[in-house]
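Here the complex is missing a single protein chain, while all its other protein chains stay put.
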Amino acid sequence: MKKIMNSPDTLVAEALEGLVISFPQYLKQVPGTHVLTRATPKPAGRVGLVSGGGSGHEPAHAGYVGYGMLDAAVAGEVFTSPTPDQVLEGIRVADHGAGVLLVVKNYTGDVMNFDIARELAEAEGIKVATVVVNDDVAVENSSFTTGRRGIAGTIFVHKIAGALAEQGASLEEVEAVANRVIAHVRSMGFALEPCTVPQAGQPTFTLADDEIEMGIGIHGEPGIERQKLRSAHELAQSLLEKIAMDLPLKAGDHLACMVNGMGATPLLELAALAREVSLWSKSHDMPLDVVWTGEFMTSLEMAGASLTLLPLDDTLRTLLAAPCDTPQLRQGVHHD
Amino acid sequence: MKKIMNSPDTLVAEALEGLVISFPQYLKQVPGTHVLTRATPKPAGRVGLVSGGGSGHEPAHAGYVGYGMLDAAVAGEVFTSPTPDQVLEGIRVADHGAGVLLVVKNYTGDVMNFDIARELAEAEGIKVATVVVNDDVAVENSSFTTGRRGIAGTIFVHKIAGALAEQGASLEEVEAVANRVIAHVRSMGFALEPCTVPQAGQPTFTLADDEIEMGIGIHGEPGIERQKLRSAHELAQSLLEKIAMDLPLKAGDHLACMVNGMGATPLLELAALAREVSLWSKSHDMPLDVVWTGEFMTSLEMAGASLTLLPLDDTLRTLLAAPCDTPQLRQGVHHD
Amino acid sequence: MTNTQFQQLWVCFGQAVSKHKDELNQLDAAIGDADHGTNLDRGLQQVLEKMQAASPATLQATCKLVAMTLLSTVGGASGALWGSGLLAAAKVFPDTDTCDDKTLTQAIQAFVDSIEQRGKAVVGDKTMLDVFVPALSSLAQDAEPITVVVPEIAAHAKEWAEATASLQAKKGRAAYLGPRSVGHIDPGATSSALWWQCLGRIIGGSV
Partner (left out) sequence: MTNTQFQQLWVCFGQAVSKHKDELNQLDAAIGDADHGTNLDRGLQQVLEKMQAASPATLQATCKLVAMTLLSTVGGASGALWGSGLLAAAKVFPDTDTCDDKTLTQAIQAFVDSIEQRGKAVVGDKTMLDVFVPALSSLAQDAEPITVVVPEIAAHAKEWAEATASLQAKKGRAAYLGPRSVGHIDPGATSSALWWQCLGRIIGGSV
């Protein structure tokens, strides 16, 4: 294992410090915690947004702390859900009197730890609502199982719910719009190469030179199926068909798309993949109103990508386009 | 070789299309060329900035096309300087009557191809100035050799010269400030893992599990020396000492720093490295006014990082902080 | 069980997890995210330190300290489950130095109930419950004293853990693999077996 670090045990703590050093205008650390919050807190009376999870998904989630998105991000160890006491710290700092929305990705660990934290916060008199993102169509949805995973689509939830919270909406309204995004956002990803959890030291799986893992999550875990490497065109095709059938989409739907790199995939390749999404959307008569291409929700240095689609109505489109100012996402630059 | 692409021969062209699809509010393609230019051109009478080089360094250079930075980016094949006719197209579209500054990284191919283009543009009556960035302290500077390479420090040149150009300065003034940055900006990088040029199909070198290449460029080439992997602390130390001695820096100097990922290095590790830079600057009494952490100038999916330091005076600090609005860098978001 | 025995249990478990850390990570790598050994080990080392520093004097105090420490240091699914399970158990343990066998069984029952409630898994879902549930039912049903029963359970625990290999995971991270989860032993069941082996040794008197 080769990593730029001092030790696996200190990596997360050092990286959180490093994020604050890199983005001091956006982030500050709640002392003694793994919680990063806004350098300039939101005004009183507005709903706070807290997200988080294991580390190793950077820029998620600290990269989305700032105006128009999150109020606090809670970081666990690499790929390990944060503990309830840390989440509670995040809730406390994000509460400005109007309650706090927890945006949780659907993993057993995250769901349970955030749940315990919510119970603790409610015992302190803080109003808390939770939404659970489960956008990964690779995993079958069934009431007998854990359900779908939450992956890159989570960032659309941050953006849209964050924009509404910034406008002064109530906790119920912010929760409702978050759930509306969750109801419609769908993603699926694949890996060309695995990643190595610093604490484990070994790649999470190994692939032959012509193999990919299809339907991966964001924790280095194997996907639902091992397949042969195919062209960008065919990869886009199979992900998009699966997503479209699941929703289902129909001609005329307006879409937002996220072309998300898993960590080691060059923007050159992500851009080529974005072109395939555009060709697909044209041939299916589904206008692509918004395309986000880059690294939004990574899995350490995994090579691969995920595609996310979100059908847009006017409300969602407006909130998605609203200004935001965070380490990773900035919209609405004012000049001349 | 595993890449998300249709074919090595079409990758660059498809990626350029994909970049325009991903950032339509920023970029448009000059038809029939590998030149991306601003979706909304600069007003007449302002100096234009053109940069470019081989592809594979994304977000460089198209990611910096937009308000406050470049007017056009010219893309060659992967790691291959663009041809003079393409550069000429970039110059033509960037000229708004006040001349064009070419920001060239010091590689024989880039220097010569941009030179030929400049001669062609001048023959058409366009005023052109060229600055050559050579910030890489790994390579010894000597008049008998090619001189130093241009690497990540180039982005500080784009930012600062771009800001001045936006204010309406003359070509001579923009050229002068670019040269002032070049005179003071210094970088050095290392690789933990090589990258694979799509057209070649094989990694550019191989490293044992405890080896790194120290003093790499940005084209997958081996560095100046093979060394053992060391801690983030020691790596930062050796790069910064080399840079500081070269400049030289002294206590009290205010610095801007860029912690640049080579492509496959997670932000988690880059942030840990940024923390080391901060500790170093504190112990040397050199205030770190600006830290940029992320991927600015990559080498496909190479793992590793480079550090760049730029001592700041008031002019450089102000121009570095000026608003910009490009696919990759956005400053000055307006809200509430 | 005495408070000293209960504390010995955690020392033993801490050492066992530390020794099998890589193995637990590898089991988790196959069907999860390769951190189960690291997670538990991180928490248990903290437990040992805090137990030494605070020397809690009663079963309830010890159980609470272990619970809170695991809850705030393990993270992941196992942190939430062990932590909230032990918090529930602490409510059953008396605030004294010793408890009788029935109370111990009730405490373990509370632990398992809480885990079932929090995690919504049942036996056969390929989780730690596939060790804890059969263990608990042996304990509850058997008429013999626990000094006999618990070592017997301990002797079976590894088999129960290994039997998860044939199951398809329904809960937790491994569930995302669907049929691909079959053929791998569940890491949480494996660490749970280590816990029962420790309890067996301590109650059987072999530590």
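So that you can tell them apart, the chains are marked A, B and C in the order they are listed, and the count of residues begins at 1 in each.
The working rule: a contact is a pair of C-beta atoms (placed from the backbone, for glycine too) under 8 Å apart; a residue touches a chain by one contact, two chains touch by 3 or more.
Bear in mind that the values here come from a model prediction, so they are computed numbers and not experimental data.
Across the entire complex, contacts from the unshown chain go to B. Shown as candidates are B:Thr204, B:Ser278, B:Thr293 or B:Gln328; the residue that touches the absent chain is B:Thr204. Listed residues B:Phe23, B:Tyr107 or B:Phe156: the one in touch with the omitted chain is B:Tyr107. The chain that is not drawn here is touched, among residues B:Phe79, B:Phe156 or B:Phe190, by B:Phe79. Summarising the interface, chain B meets the missing chain with residues 54, 76-86, 107-109, 112-113, 115-116, 138-140, 144-146, 149, 197, 199-200, 202, 204-205, 217, 219-222, 224-225.
By definition in this document, only the chains that are shown with their structure count from here on.
Contacts with chain A and chain C are shared by no chain at all.
We define each chain's centre as the mean of its Cα atoms; on that basis chain A and chain C are separated by 32 Å.
Centre-to-centre separation between chain B and chain C, using Cα means, comes to 53 Å. Centroids of chain A and chain B (each the mean of its C-alpha atoms) stand 28 Å apart. For chain B, residues touching at least two other chains: there are none.
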